[in-house]
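Missing here: one protein chain of the complex. Every other protein chain is in place.
Up next, chain A:
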Amino acid sequence: MKVSGSHIRIPKLGWVRMREPLRFSGKIMSATVSRTADRWFVSITVDTDDPPRRPAENQGVVGVDVGVAALATLSTGETIPGPKPHTALLKRLRRLSRSLSRKQKGSRNRARARRKLARLHARTANIRQDALHKLTSKLTSELTRRFHTIVIEDLNVRGMLANRRLARSIADMGWGEFRRQLEYKAARRGGLVVAADRFFASSRTCSACGHQLEVLPLSVRRWRCRACGILHDRDVNAARNLLAYGLAVLNGSTASSAGCQACGEEGSGGGRKAVVKPASTKQEVSFVPA
């Protein structure tokens, strides 16, 4: 097996065209050829020197709230809308599924309907993947490398998917994949991803005064704090709380990163445990809270 420009040589088959040249240099370890819908792909594993990436320039911290309405809301107030490809293409999906179910088993028409449906599913997945990669890359690198530390929620995604009213919207956002990408991309740059405790009340705590609401229904997008009177956007408030959480975690554990306690949080008492994924590279966080 050999790669040359936009071609790959597969033994016994010969040269096959690829859509783009291999982006990495180094020893090629293996290649897996796979099929998605009716397209073939090759995944080439390269043993490459760790590409030099510029680390985060300053020590900025950001809280990121993932949601159903917007894919992500940053503590700076920025929102990143999600494409919701499944919701958008649901009509077509229904039509094709129905069309498939009406075809006789084993027929050519059925095979064709199946291919059409498979292509639509692949398209949905591609749109979602594109949006997630753009967002996580933006957070870890592009955004002028503002953020060294990214604070997110530790979501019980599987549990939330059990809610049949919300499952479709949640699955359409791809929260689990978002976190996975964020963690590996941050690690490549020596950044830090802090996951807030699962029971951290990020949405229903006032980010200005710390007042905590008993309940906050999902339908409430904005609310006014009874204690200090500030009007909150639900998602921005949550992101700000996550930011505060991250700052507390980092201050409580200077230098030693893993398994620290978040202190200074009001609420149900007892130190909350935070999951801090240390980067694989050197980890000397000389942290200056913003």
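Note that contacts are C-beta pairs under 8 Å (C-beta built on N, C-alpha and C of every residue); 3 or more make two chains touch, one makes a residue touch a chain; residues count from 1.
Everything that follows uses one rule, which is that contacts and distances are computed from a predicted model.
Novice: Which of "Aspartate carbamoyltransferase", "Sugar ABC transporter permease", "Ferredoxin-6" or "Transposase-like protein" is the UniProt protein name of the chain not shown?
Specialist: The record for the missing subunit names the protein "Transposase-like protein".
Novice: Touching residues of chain A against the unshown chain: what are they?
Specialist: Missing-chain contacts on chain A: residues 1, 8, 10-14, 16-20, 22-24, 26-35, 39-50.
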